[in-house]
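With one protein chain withheld, the remaining protein chains of the complex are depicted in position.
What follows is chain A.
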Amino acid sequence: MYRQIREYVESLFANAPPSAKMTDLKEEIITNLNDKYTDLISNGMGEEQAYNRVIAGIGDIDELISSQGSPVDYAEVERQNKRSAFLTALAIGLYVFSLIPVLILDSFGFLEDIGAALMFLIVGVATGLIIYANSVRPKRGMLADEAQKKRARTMSLAVSMYIFAIIPPVLISSRFRGLDNLSAILMFLIAGIATVILIYSVMSKPKYVKTDDTIVEEFKQWQYEQKNVHTTCHTIQTIIWILTVVLYIAINFLLGAWAVSWLLFVIAAVINKIIRLCFELAE
């Protein structure tokens, strides 16, 4: 059961900012829990019972863990918060600016599509920025670690690419009539690459591996997966909303269908609900 004790404590420390102090504390707790377990066993207690007794005696170490963060961390958390806020504000500014190319180039009739293409370029960058800024924002007083930052980068790159995928059709189709196929190919190529990146990023998140078939292990695995499932569902929904807004603006400027395009939002709401249901049913 020593392995189980170690794994349980490791899971308690899973979200702790990694440091030598944290590792020391973790090892100390594990060693002492092992001692306690050995004592209980040698006094005749059963393995399962002793393990449960040891685990039950740990108490709530969340406060212990958070108090082990060095004071320097608070300044860093501040800095990261400010950085995220700045990136978000920048992104929103970019959303507004994205309309400028369209308005300017609209007056030069033949450059309309370049205006639209520029708009999507800027919107793509802005969306990527917002997703990145939100992902690296310190949550519950804890900084995003390197793995999380890397995932945030790939995720925001993927979303940006989805938006960039709209540019080939916009640019090519109106100028070079015969090259419709080329623009479709480019669009799917870019969207495809984005999807690959996205799936790779989601799959490489570490899974919790059950150590045996007890109910305790299954519960821990369920607990861990709950956290992941919820954020994945939320992320997908956010992406859908953003794409809806982009599509809405794009369709309106390109086709002028203001009267009916609002339906897009209703459709998006339905899609989001369906996705949420899918995730809930999958459990």
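Operating definition for what follows: contacts are C-beta pairs under 8 Å (C-beta built on N, C-alpha and C of every residue); 3 or more make two chains touch, one makes a residue touch a chain; residues count from 1.
We adopt the following convention: contacts and distances are computed from a predicted model.
**Student:** Using the UniProt record as the reference, specify the protein name of the hidden chain from among "Transcriptional regulator, PadR family", "NADH-quinone oxidoreductase subunit L", "ATP-binding cassette domain-containing protein" or "ATP synthase subunit a".
**Tutor:** UniProt protein name of the non-displayed chain: "Transcriptional regulator, PadR family".
**Student:** Just one of A:1, A:45 or A:64 touches the chain that is missing; which is it?
**Tutor:** A:64
**Student:** In the complete complex, the non-displayed chain touches which residues of chain A?
**Tutor:** Listed in rising order, the touching residues are 24-25, 27-36, 39, 57-61, 63-64, 67-68.
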